[in-house]
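Dropping a structure here in structure tokens format, bear with me for questions.
A single protein chain has been omitted from the complex, and every remaining protein chain is retained in its original position.
Think of it as A and B in the order they're written, each chain with its own count starting at 1.
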Amino acid sequence: MPIPATIEVLTSETFAILEGSHVIQLTGQIRQQASQMGMSLLDQTKLSTAASELARNILVHGGEGKAQLECIRSNSKIGIRLLFSDRGPGIANVEQAMQPGFSTGIGMGLGLSGAKQLADEFHLTSVVGEGTTVTILKWVND
Amino acid sequence: MERIPILKMGQFLLVTIQVDLYDRLALDLEADLVGQITQLNARGVLIDISAVSIVDSFMGRILSNIASMARILDAVTVVVGMQPAVAITLVELGLSLTGVYTALNVEKGLDLLRIKTGAAQAVSTDADSSDD
Partner (left out) sequence: MNDSTVGTLRPKKNQILTLWMRNQLADGSLRDDLMSNDDLRAQSVELLDCLFDTLTDDTLTMPDAPSLSPLIDQLTNISMSRARQGFTPRETGLYVFSLKDALLEMLRHERKDDPNLLLTETMRISKFIDSLGIVTFESFIQGREEVILRQTDEMTEIATPVVQIWDGILAMPLIGTLDSSRALVVMENLLQEIVRTGSGIAILDISGVPTVDSMVAQHLIKTVNATRLMGAECIISGIRAEIAQTIVHLGIDLSHVVTKATMASALKHAFGTLRIEVNKSAARSV
């Protein structure tokens, strides 16, 4: 995905998402990073819950994938950007997949729509047969 | 093998979740609780999540499932101690944990369990008094 020119990546770390315990490790890292950057407890909770949804989506639909945790800066704002990518079957109908309650797996179908609701910015690209990438972003309020 | 301990308090089962649950641990807890309800003929289940920092839809489903399974076995489930940030996040996520009773803390949760499990008795006395 093209990185908008105004966003500067300060740090970047990649985590493999292969099994359930990786989800817990990832959300723990996100929470630690968010707290260091001064994000409010509520926003920390929203971001790590969104991350948990998306990471579990990888396990359910893609089988395995990775998550990239980035600290970013844009003008005077700082924030956290997360990129989730898998090499799963991809999503044929993105619009339908974004509907709350739509589910092909065993979850409650709130993964994608829920994550979008909880993040400040949400971006999804998917190619059938190649995989899916979801990017979410949360700014630290001053 | 790591497991969430289940305490027995009279007719009730008490579970305190201290860590973020990953899949196997959560599914084990679900199975253990349901097993204990039948084995001990428990009337109520109290799950304390005050130390839980993330409840996503997976975790929400586990809680709903436990409540539904317990209800089939004639037991009441109360989830207590949800943190404000977790509650707001769940609402934003669109999750309402239908069928699950909630209380502010363990003490109030036990009170609620007593009311709910003694409900049949209480309803009949209420009905009597209103008939007068």
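Please note the rule applied: a contact is a pair of C-beta atoms (placed from the backbone, for glycine too) under 8 Å apart; a residue touches a chain by one contact, two chains touch by 3 or more.
All values derive from a computational prediction rather than experimental measurement.
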| item | value |
| --- | --- |
| Displayed chains contacting the withheld chain | B |
| Contact partner of the left-out chain, one of B:10, B:35 or B:84 | B:84 |
| Listed residues B:11, B:36 or B:102, member touching the removed chain | B:102 |
| Touching residues (missing chain, whole complex) on chain B | 78-84, 86-88, 90-92, 96-97, 101-105, 108-109, 112 |
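Throughout what follows, only the chains that are shown with their structure count from here on.
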| item | value |
| --- | --- |
| Rounded Å distance between chain A and chain B, as computed from the means of their C-alpha atoms | 30 |
| Chain B to chain A touching residues, read off their complex | 19-20, 22-24, 53-58, 60-61, 83-86, 88-89, 92-95 |
| Chain A - residues contacting chain B, complex | 19-21, 23-24, 27-28, 31, 41-42, 44-46, 48-49, 52-53, 56, 100, 107-111, 113-114, 117-118 |
